[in-house]
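Of the protein chains in this complex, all but one are displayed in their positions.
Up next is subunit A:
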Amino acid sequence: TSADKFTIIEGCSVSKARTGLLQLSHYVIETPMFMPVGTKGCMKGVLPEQLEELDVQIILGNTYHLGLKPGPELLRKAGGLHKFMNWKRGMLTDSGGFQMVSLLKLTEITEEGVQFESPYSSSNPSTASKGRKKWKSSTGTEKAPGSPRADGEAVVPSKDLMMLTPEKSMEIQNAIGADIMMQLDDVVSSTTTGPRVEEAMDRSIRWLKRCGKAHSRADEQFLFPIVQGGLNMTLRERSVSGILEDEYTGYAIGGLSGGEAKNDFWKVVDASTTLLPKSKPRYVMGVGYAEDLVVCCALGADMFDCVFPTRTARFGCALVDAGQLNLRLKQYASDHTPIDPTCKCLTCQRYTRSYLHHIVTDIPTAARLMSIHNIAYQMNLMRRIRNSLRVNRFPEFVTQFMQNRYGDKEIPSWITDALTSVGIVLTRDTQAVSSDSIDSQSDRKKRSADGEETGEQ
């Protein structure tokens, strides 16, 4: 059944890029697709209707945060996060494991799960309790300590420790009710080497099987496995073959975007997409810079997420093809042009850089306006990629994009290497192709394609 959820509409005749449709419970998303991160049950500063207006088709929620607030119990009672937050389209939740590693003092990873210090114990002594207890709900009410493992509940051996198990992650993610859930994986830093990488990779596969067993809503929510193995291609290969023992709707490539060299990054993405089945969507976790998105698409990736576009917006940085504009800088004080004259978002239609410069650090509305533009930028970029693929002009798009981005500066070698490896050769004297013409051609084609597909959607 999972086989027919993903339809490839067009593949690039040169690179590994492709555009397709992924049918989820709540929405059919177009790929390649970027997923903005709405950590705690909302997109900071952007209302769901505004996200729809920006053509956002799927958002990401964080299981760790949602598990604490408002907690799985209330989410179940509310009929899932979609209903709770008034979001009608696609949603993906992470496993919660990454947040524990990055936000909390991690004490130990055992075969049982990820053990960490309770976020409550040190700062709020009133909520710390003695003895074993379950995952705390955010009402502040403690539940009676349950039997340790039989019910799959997380238990803690001492008052300051909590544990996230694959079963617990699934339970919370089932309560959230996202269209796509991620397996709990054993996360190691992407720069780690040695036997720990192998251990984490093997354990992630064992945890995947436990996740699959604990998953209670398999018909509504797709479980995505995560390919691990650090920067070691042999381990990546073993990870993929372990994962492929069962069939899944889509696959994630994890353990990247953690400070590894870009040269290592693209090689792992490239190797992983080659190993994974061609007929399934591939999700590269934690990727959000425009050039990374373009390169990863060329390497055959279909889905991405990153907090960067929305986080940088709140600090006053606007994304444009040529890079970023830091609107806090004085040079924008009397700049009466929009962030991007070609952008159709509310912010660019209504506001100048000058006004944004004057309010950017002072009022919450500024964070809203900046987030709206940056999400619009990400969505436009993905749409341009999809449109160029539909008219089989992806290599031209990539060439034009990199020229716009780097201008007279040299294009980083990892980008030229990565693109060359899939047959897109960037040269200085490449005939400049107007991205406008690609966009308008593909719009025409898209319109006719949309006409044919209406029945299907």
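Basically, contacts are C-beta pairs under 8 Å (C-beta built on N, C-alpha and C of every residue); 3 or more make two chains touch, one makes a residue touch a chain; residues count from 1.
What we mean here is this: contacts and distances are computed from a predicted model.
Peer 1: Among "NTF2-related export protein", "Queuine tRNA-ribosyltransferase accessory subunit 2", "Eukaryotic translation initiation factor 4E-binding protein 1-like" or "Casein kinase II subunit beta", go ahead and choose the protein name stored in UniProt for the chain not displayed.
Peer 2: "Queuine tRNA-ribosyltransferase accessory subunit 2"
Peer 1: In the full complex, which of A:Ile9, A:Leu74 or A:Ala218 touches the chain missing from this view?
Peer 2: Reading the full complex, the residue touching the unseen chain is A:Leu74.
Peer 1: I'm checking contacts with the chain that's been left out. Which of A:Ser15, A:Thr31 or A:Gln50 qualifies?
Peer 2: In the complete complex, the chain left out is touched by residue A:Gln50.
Peer 1: One chain is left out of this view; which of A:Leu103, A:Ala261, A:Ala333 or A:Val425 touches it in the full complex?
Peer 2: A:Ala333
Peer 1: Provide the residue numbers of subunit A that touch the chain removed from this figure.
Peer 2: Considering the whole complex, subunit A reaches the absent chain at 40-45, 47-48, 50, 53, 65, 69-70, 74, 77-78, 84-86, 138-140, 333-334, 336, 346, 350-352, 354-355, 357-359, 362-369, 372.
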